[in-house]
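A short write-up of the structure that comes next.
A protein chain is absent from this complex, but the other protein chains hold their places.
Labels run A and B following the written order; every chain starts at residue 1.
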Amino acid sequence: MTTAKTKNSGTSLLAVIDKNRIYIIFAVVLLFMAFFAPKFLNPFNLTTITKTMAMTACVGIGFTIVMICGQLDLSIGTVITMSGIIGLGLKQFVGYELSVPLAIVAGSLIGLINGLLVTKAKINSFIVTLGTMTVLQGLIYFVTGGNSIALSTPDAFAVSDFLSWKIVPLITPRVIVTVVLVVVAQIILSRTRFGRSFYMVGGNKSTAWLAGINTDRTLIIAFVLSGTTAAIGGVLFAMESSAATLNLGTNSLMYVISAAIIGGTAMSGGKGGVIQTFVAILALEILYDGVILFGLGNEVKIFLAGLILALVVLYEAFAIYKHEKTVGQRPELVKELQK
Amino acid sequence: MKLALEMRSVSKRYPGTLAVDQVSLEVQAGEVHALVGENGAGKSTLMKMLAGSFDDYTGEIAINGQVVSLHTPALAKKHGVGMIYQELSLAKPISIAENLLIGRLPTKFGFLDKAKLRSETKYWLEQVGLGLNPDLPVEDISPHEAQLVEIAKVLASNPSILVMDEPTSALSREEVERLFSIIDGLKKKGMAVVYISHHLPEIDRVADRVTVMRDGKKVATKAMSETSRQEIVQMMVGTLKEETHNTAARTPGKEILRIENLSRWGFFHGLNLVGHAGEIVGICGLAGAGRSELARVLVGLDKKDAGKMLIDGREVNITSMAQALRVGIAYLTEDRKAEGLALRMTVGENALVGIIPRHSTAGVYFAKRGHSLLGRLMNELVVSPNDPGRMVGNLSGGNQQKVLLAKWMASEPRVLILDEPTRGVDIGAKMLIHDSIKKLADGGHCILLISSDLPELVGLADRVMIMRKGRFSREMPRSQCTEESVLMAAYEGGV
Partner (left out) sequence: MEQTRVLRFGAFASFVNVFGVYLIALFFLLLGIALQALGLIQNFISLSNFLNILDNVSLLGIVAVGMAFVTYSGNYADLSVPTTMALTGIVAVEMLRYGFWPAVLAATTVGLLIGLINAVVVGKLKANPIIWTLAVNYVTLGVIRLVWANKQIYPETITDNKEAIGWFDGIFRQEVFSNLFGNPLLDIRLPMVFMVVLVILGQFVLTKTSFGAQLKMTGSAKKAARFSGINVDFVVGMAFVLAAVTAIVGGLAITSLSRTGAYYNGAGYDFRAVTAIVIGGMTLAGGRGSIIGVLGGVLVIGFINNIMTLIGIPTLSQDMIRGLIFIIVVGISAKSLRSLGRDDS
């Protein structure tokens, strides 16, 4: 059929570029910095990059899954802070072997509450997670009295040293944990029925339900994963720095949303992937690192972060606008024009 | 013959109403069983029950002689019920392949088997005559292709009972024929098919037996060979109403609308059309011929690429619908639910929304000014319940359509474009809407009537423009128009 032919050839070079845009952005940023930024390829600098991206990358896993489901989780920032506080705060009482699992479980629990409120009470996830975010914020201040936690015991430093130990240049145990989680999550998402069900629920919830997918359970799992990975990211970071501040997760929300969107995960759901978010985080991290290497300040970094996000949103809006203009065209009439 | 499906005195209660009341239905293997009834008769509810949408129906359902409980979609699927919905149930951002095999994606060692996913999808797409790339997301294909994918999706689930709810509403004549030959093939393989449609000629063509429902109850089941369209209609409405059309010829007045060489690249090219006061111009064409696209350009929802448009002999360049309304062109969309009405707002708000500027002074809106007009329109169209404060979403389809028509009658346009004004509407509402259309034309309005409903076109239009592949291929005066001749002209050479 004619339609079939035009559709197949429609997967043109542009479409391929668009589909892989995040890898291209990554390559461009990396090459630019490698050539122009002073001391960029210095192993110490590269290690800094991988270490800084580790927390956000971990948080990005669950957050991306929630977005694939067509939902939003505003609570990740406070979950990060909370898990740091629990993991370090409880250490003196029960040791890391118990406080770290507790911190992660607490994150899962917040995710579970979010998921239950979204699915069972049927409240918009923007509202639900705004609510849990606010509650957690208050709770954190209530418990800590507004004070950060810093550990200075030898065993805490030992753990901290271990987590930042360079097995080979660039690779520390915390980076390994993060990368393994990302890879596992990506394989599950793209290669298993369970993973695909997140896309189905995000793409069209009622279709998924009619096809026998337990949509409520899928959504709850997505939120639990989001809470869990946020907690893992937060507690690992806190352990490595032996300190949990109250603004540990403050900027993560913006950062992770940007990365997910730049990576091609759509707010409307059904599209995207953990690996794309991961690569976007890497690209952003390299860019920010370069900004600092060029001797520019933090304010340039903030400005750039917003600008990049704004440009990507603009680009997507424009792409949809163009797509809607041509969808439904009759191929034979288009052909006539091309003569 | 053995019974593929047996529903014994099943009922389903919604808050406040008994949607299905003690209905029994038997469908044999290898039978196409039509289910008809006016909107709100309970047929869709009955079928949703079969598809596992309710966990609280009463009565018994037996499939292949075994009593089963169909309380979830998963259970319904397990027992071999396949359902093709009226509204598309595809996930737009997801690939065709995954949509097609949703819920049972092929795996190998626990991981997706992508090669098998693709080849299996290709196979099922070929069954419905599509050669699309399985990896394309559904949002990239056209609506009628999507409808066919939907059908392929249900076929792929290999059901023993197939339920089709108005499957042809988005399809072209050619695709409908293909669908019917698919159904014939399934019948031979011993599948039981339940076919819901408003379209009696289709039922004539495809069904073996017909069950008529009214007000949630079953009226009767008859073999098609032992009944007539007349009798089916009578059972549907309760009393025999003859669908007559006023054939008294109107004499068209002076020219209002003229389009010359109008084009929107890729959608329609080089259209010429003249519309006069007091004239109904029918526009007939198959799905995808460019009819609605033309309407959208005329009211400024889309931009024209070339050509001229004149109102009262003066050229106008319409760039927004607000402007179109100002010069007196209105468009009643074919998609009532998404594009026509705000279902969460009241009848009154919906009916008056098109003329907000008229009831405003210096930006202040005086809704009260529209109340007498609103009351008059609701009485004229017999909107039921006659309550302007009712939420539109709680009205039946027919009454929703009346509200939509009232909205454009209120704006008193000189040119009114009606796009499938009676799609999915019960017979009573349809007749009322037809009467109103005739009255509008008699009152000197110019009506462009886009319709796939041939009796409607032939009965109402003063002349019919045949649209094919984005062009007007023929103009037929009323004297030449019969259902057959129009159909032949539109069908000539396919879409």
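Remarks
Note that contacts are C-beta pairs under 8 Å (C-beta built on N, C-alpha and C of every residue); 3 or more make two chains touch, one makes a residue touch a chain.
Fair warning: this is a prediction, and the values are worked out from it, not measured in the lab.
Here one chain is not drawn; of B:55, B:387, B:442 or B:484, the residue touching it is B:387.
The chain not shown here is touched by just one of A:37, A:59, A:72 or A:333, and that residue is A:72.
Here one chain is not drawn; of A:31, A:317 or A:337, the residue touching it is A:317. By the touch definition given at the top, chain A reaches the unshown chain through residues 72, 117, 121-124, 126-128, 130-139, 141-142, 146, 254, 257-258, 261, 267-268, 297-300, 302-307, 309-310, 313-314, 316-318, 320-321.
For chain B, the residues touching the absent chain in the complete assembly are 15, 301, 320-322, 324-325, 330-331, 333, 338-346, 348-349, 353-354, 356-357, 359-360, 363-365, 367-368, 371-372, 374-375, 378, 386-389, 391, 394, 407, 411.
Simple rule for what comes next: only the chains that are shown with their structure count from here on.
Between chain A and chain B, the centres computed from C-alpha atoms are 42 Å apart.
Against chain A, the residues of chain B that register as touching in their complex are 51, 53, 72-74, 77, 83, 89-94, 98-99, 102-103, 105, 107, 110-112, 129-133, 135-136, 139-143, 145, 265-269, 288, 290, 293, 469-470.
Contact residues on chain A toward chain B in their complex (touch as defined above): 1, 3-5, 7-8, 10-11, 187, 190-193, 196, 199-200, 202-204, 206-213, 266, 268-271, 323, 326-330, 332-334, 336-337.
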